[in-house]
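All protein chains but one are shown at their positions in the complex.
All chains are identified by letter, namely A, B and C, in their written order; residue positions are counted from 1 within each chain.
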Amino acid sequence: MPASKPLRRSYHMWAGSQSLLSPKGRRSYSSVPGASPAHASKTALVISPEGLSSPVRELYDRLQRFMEQRVYPVEPELQRHQASADRWSPSPLIEDLKEKAKAEGLWNLFLPLETDPEKKYGAGLTNMEYAHLCEVMGTSLYAPEIFNCSAPDTGNMELLVRYGTEEQKAHWLIPLLEGKARSCFAMTEPQVPCWAIPTCWAPCGLCPQGMQAAGSSNQNVPTQVASSDATNIEASIREEDGFYVLNGHKWWISGILDPRCQLCVFMGKTDPQALSHRQHSVLLVPMDTPGIKVIRPLTVYGLEDAPGGHGEVRFEHVRVPRENIVLGPGRGFEIAQGRLGPGRIHHCMRLIGFSERALALMKARVKSRVAFGKPLVEQGTVLADIAQSRVEIEQARLLVLKAAHLMDVAGNKAAALDIAMIKMVAPSMAYRVIDRAIQAFGAAGLSNDYPLAQFFAWARALRLADGPDEVHRATVAKMELKQRP
Amino acid sequence: MPASKPLRRSYHMWAGSQSLLSPKGRRSYSSVPGASPAHASKTALVISPEGLSSPVRELYDRLQRFMEQRVYPVEPELQRHQASADRWSPSPLIEDLKEKAKAEGLWNLFLPLETDPEKKYGAGLTNMEYAHLCEVMGTSLYAPEIFNCSAPDTGNMELLVRYGTEEQKAHWLIPLLEGKARSCFAMTEPQVPCWAIPTCWAPCGLCPQGMQAAGSSNQNVPTQVASSDATNIEASIREEDGFYVLNGHKWWISGILDPRCQLCVFMGKTDPQALSHRQHSVLLVPMDTPGIKVIRPLTVYGLEDAPGGHGEVRFEHVRVPRENIVLGPGRGFEIAQGRLGPGRIHHCMRLIGFSERALALMKARVKSRVAFGKPLVEQGTVLADIAQSRVEIEQARLLVLKAAHLMDVAGNKAAALDIAMIKMVAPSMAYRVIDRAIQAFGAAGLSNDYPLAQFFAWARALRLADGPDEVHRATVAKMELKQRP
Amino acid sequence: MPASKPLRRSYHMWAGSQSLLSPKGRRSYSSVPGASPAHASKTALVISPEGLSSPVRELYDRLQRFMEQRVYPVEPELQRHQASADRWSPSPLIEDLKEKAKAEGLWNLFLPLETDPEKKYGAGLTNMEYAHLCEVMGTSLYAPEIFNCSAPDTGNMELLVRYGTEEQKAHWLIPLLEGKARSCFAMTEPQVPCWAIPTCWAPCGLCPQGMQAAGSSNQNVPTQVASSDATNIEASIREEDGFYVLNGHKWWISGILDPRCQLCVFMGKTDPQALSHRQHSVLLVPMDTPGIKVIRPLTVYGLEDAPGGHGEVRFEHVRVPRENIVLGPGRGFEIAQGRLGPGRIHHCMRLIGFSERALALMKARVKSRVAFGKPLVEQGTVLADIAQSRVEIEQARLLVLKAAHLMDVAGNKAAALDIAMIKMVAPSMAYRVIDRAIQAFGAAGLSNDYPLAQFFAWARALRLADGPDEVHRATVAKMELKQRP
Partner (left out) sequence: MPASKPLRRSYHMWAGSQSLLSPKGRRSYSSVPGASPAHASKTALVISPEGLSSPVRELYDRLQRFMEQRVYPVEPELQRHQASADRWSPSPLIEDLKEKAKAEGLWNLFLPLETDPEKKYGAGLTNMEYAHLCEVMGTSLYAPEIFNCSAPDTGNMELLVRYGTEEQKAHWLIPLLEGKARSCFAMTEPQVPCWAIPTCWAPCGLCPQGMQAAGSSNQNVPTQVASSDATNIEASIREEDGFYVLNGHKWWISGILDPRCQLCVFMGKTDPQALSHRQHSVLLVPMDTPGIKVIRPLTVYGLEDAPGGHGEVRFEHVRVPRENIVLGPGRGFEIAQGRLGPGRIHHCMRLIGFSERALALMKARVKSRVAFGKPLVEQGTVLADIAQSRVEIEQARLLVLKAAHLMDVAGNKAAALDIAMIKMVAPSMAYRVIDRAIQAFGAAGLSNDYPLAQFFAWARALRLADGPDEVHRATVAKMELKQRP
């Protein structure tokens, strides 16, 4: 396996991270020699791993082997850890697998060539190349972290690569790239009326008492803004004595409960008087700053996603040095848009992986079960479900690959319609495919004995998390009406 | 409120339960005077509470008031208990509400007139009358227990009323009717191959190691029976020294984790040589019998449904006296069929309630949120979702009422097609309606801040728990082809 | 069959229509003695023919027999006529069957008790009673006309009963009630730009030549009003010399091509300056008035629905006497609303009939076909389709019955939400059910060998004709948000 040699070397560098910022080091961060030749066709889409250029193909095969030999076999153990009382501490097994993945050069594959053209920090894959690999990682709930390719770290690393000062990079980016620290992104806000959470559970007119108890009346409930509209962010950032002071209420902060989480990338409002897209700023907040109060972990259905979790958090007079601002005051939206660049389609790539795994589980299941004297696999509606899942996955995958490809060859802006299409398509496709698999498993499919329940919860959450279905649908329609007369 | 007087009295009797078996007591167990006159039309369907006979209508209104004044307002508190470390102990608030419900005669409403024609044990409502009330209870996750109308107790109480000896009734039925004990029903079995749970998490061909580790090979996996086919039950019941000795592996035993659970109704095989529907028997097993080992609580997605939970349980040499058998050896199927009589449509009634609540929450939500400068309530796709939910609920409700009505006027057998239809229709209808509400709530809808996530999990589970969708669909088709030439 | 005696007599009266306006005659127009007793429950829904009051039940049974003995057997012959060159002349067989139906009192069943409380003109059934009978008629494409219950005559007859002067009734209503004349209703207008039809077929930007040829440019196309919004009606009605002079362009005028059509009920604008709901008036226009120019028959897919057809018609200086106005100038909307009263749900009742027939055909088909060595009836997806159709029909029927019942007991206004619901639900339900049947028939299902293709076309058209799905959906949502807080 000669091609992997330089990768092994880059691993050793990771192990001794002092050299990371040396010019030589920068060039070899897990980069794949020969990947993405400059003459890559502008129009041809590589639809299967067989078509990848040979170094990337080799990487793909290595990843596949790693999954088969090291990841799938330990999933039961990882799942048991996640169901145990220790679940809020990271599994030592994950840490071990991270070292092994690094050693095989399966590390930081996510960072796209466009963000990191000199391959200083990552493998330098194109989005389309990464799509093939990311799908494979998506087949296991535990895999993305093992390869240092999990959200929200990937988005934060990309943000730091793009917009960070050299000091910010040295301080925050390197530990993240090395997998020594984790991070979170604090943007979404509950923006609910005082009577809502947690005082009142049911703002539906059915519980007047609850309302009254909270000193509020149903008639005068102020209309609330939806957080899917990011201009609504209200958390405040004020300058004070050479510091920024943060106050706000955030939720769905994924990863914040992880004890390894050292960095919170925080978005808040620096200037309420500015033009609407110049009001917000981004700050790098060390997690040990006083005033960060995690109120509670939120659940998806009942799932906690330990150890990272999804926190509801109050920021109370949190003071950070002025140099922790990214790009400068009022640049928040610019950054948020950039952060969501390539990162915005990684979830879609993984959803293809979820779906493939769910279908594989379903096929194994129906082959091995008999009901009413006939193997499930011979029952017409089961076959119809399998066929439907296959065609839905296949079509969504091609669309994801096309969007990734367009980002590579024409840029994120030209790919905007295709990006909106996959965000509209992939989560609901996975939702249906996984649900069919659950149905084939019976109640077991809803339990923790299989990854299906967690896959489903993720797919469901992603119909909202990256912007609700409705928003993507509206975007597709509007671009369709404009772009194609 | 003169009509409630006798009910109040019956409450006092409950409070002092010694008199429960007196002839007089028997007659007045929460029965509703004047309910279900014998001249009830055989063909006219009462489609709204306004059409109920006046005593039942009064009961309905009282229930509605109880929900509004006592249940909805405390839902947040009940939810917090269920999310707390104390969740495996019953909430004292529930116990308090049970007493209040009893005091108002809102107690044991579930027991159908056909099972209890003399109204000795329950309110003596027809199935159709109960459908209207049960729907209201279904609007809150906590309500059914408060009115002593929750599964699996209702099914077990009905079983005891129908098939129990006087001794069995005195010992087991009375505490259940009084709400002093709870119970569970042990039927479903995992019947999975050795390599499956918990050794291997992924019997999908993706993890050969896992297979080998478990000493099993993918090629030779024995085909497994599906537990949706009840003739597959394998747990053994052997006679020994005047006792029955039980051995078996059961799962999805709802309620078994509740510390108040005193009775396990157990189904196992007494005679493997008998004709297939004469092999099984039902035993009443005290929960404190040695050998009942709860392996773990199972979750639905991640939800635990504490304090009752859903247990995976091993029965190891569990010895019960011979008089604990119900009806006698080989009568298991007869009993299982009977137990699933009226009880089989209660879930459907509650699913209408889930859906109504979800829609009410959704409407309140979209009235109070603005996104992209426009109230959600003015957005066309939101309106389309609301309309779709309304027509789906309305149609499913009418079908549930029709099935209940047919059971009343023509018997369970004549109602078989309609029962199969609502079991095919109601869970998936609720699944869609609740999911639309979740979408309108954004991520909050997936959290525990609203009952939507739990409603959804229940609706999803009920697409399997009472027999999977596929089984009901096949039943409907076969009856359709036979009954209507 | 003693109950039918008075009906027979009423038939003889029909045969000799001179006596129709005699007081005695009025009382007995096919009315069903004893139908709809005043003590009809306000809340109980009769969900099956078995529950109908005994005279109506007898009528139902007679109708069913007539269908089986006289209608279904001649459908092939009627279909062949409709496919022949003679198709624009009415089939003599239909005329013969109309006489037979009259003779059995199966005549003018549609006219609701509320419109005709003294049963002067019709059978005096409630809407709910008629729903059961109308469904049966809906099982054959040819049946409604045979019983003088077909659109648009029914709506026009109801209009005349409600709003006509005695002279208008004598002149127009009686021949319609006797089945001697037919009629049409001219409301919908194409309102398309000059370049559209027939000059240009493709106003989609794909055919610049077509546009230019028509002297129009894509950029300046005036936005067009949708005719689903009835305030847009533009046809003019001007007073001139004691006459009204009509000018306008109408289309989808069903029935206008029938040589028996003697009356066109015309809606146009009398006063463009009036308030928007006082601008329009309704006129009774004899079909032999000069200036009515049928441009062409329109088709649905390719179906012509001969002999009535659907005409595109120009009205050029059509002069009618002033006494032909209904109610008076500016009363058009009031009349249109009334005309759509009970009539508005007859289509839904028939759609249930279409669907039942389609399912019956499908079941017969799959029982008699083998594919790939297995009878279709044993194939899982075929069974699933049958089950799905059954539950969809059943639920829609209950909703139709409920809406009819609410109209009876609470009035059209109180039933508005339920009426909107069935108009939203029934056509698309039928569309799906019929399409499944077509799929089971293979290509034969698309041909004229079975009624399926025509049923489908009607169901499709009714997703638009009575107001598009979207309008009903919006209505349901808005009423839901308002009515149920």
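By definition in this document, contacts are C-beta pairs under 8 Å (C-beta built on N, C-alpha and C of every residue); 3 or more make two chains touch, one makes a residue touch a chain.
Because the structure is a prediction, the values reported are computed rather than measured.
S.K.: Of the residues C:Pro92, C:Gly328 or C:Gly442, which one touches the chain left out of the display?
M.R.: Missing-chain contact among the listed residues: C:Gly442.
S.K.: With respect to the chain omitted from the figure, which of C:Val245, C:Val300 or C:Ala416 is a touching residue?
M.R.: That would be C:Val300, which touches the missing chain.
S.K.: Looking at the full complex, which residue from C:Leu97, C:Met187 or C:Leu376 touches the chain that isn't shown here?
M.R.: C:Leu376
S.K.: Residue-wise, where is chain A in contact with the chain that is not depicted?
M.R.: 41-48, 50-51, 359-360, 363, 367, 377, 380, 383-384, 386-388, 390-391, 394-396, 398-399, 402, 405, 421, 424-425, 470, 472-478, 480-481, 484
S.K.: In the complete complex, the non-displayed chain touches which residues of chain B?
M.R.: So the residues of chain B touching the missing chain come out as 205, 379-384, 485.
S.K.: Using the document's contact rule, name the residues of chain C that touch the chain not shown here.
M.R.: Residues of chain C in touch with the missing chain: 67-69, 72-73, 75-76, 79-80, 139, 188, 190, 192-193, 196-210, 213, 221-229, 251-252, 298-304, 357, 360-361, 363-365, 367-372, 375-376, 379, 381-382, 438-439, 442-451, 453, 456-457, 460-461, 463-465, 468-470, 473.
What we mean here is this: only the chains that are shown with their structure count from here on.
S.K.: With over half of the numbers shared counting as same, classify the chain B/chain C interface as same or different.
M.R.: Same, since most residue numbers here occur in both copies.
S.K.: With centres defined as the mean C-alpha position, give me the chain A-chain B separation in Å.
M.R.: So the centre of chain A lies 38 Å away from the centre of chain B.
S.K.: If you average the Cα atoms of chain A and of chain C to get two centres, how far apart are those centres in Å?
M.R.: 55
S.K.: Whole-Å distance, chain B centre to chain C centre, using C-alpha means?
M.R.: Roughly 45 Å, centre to centre.
S.K.: Where does chain B touch two or more other chains at once, residue-wise?
M.R.: Correct list: 360, 363, 367, 470, 473.
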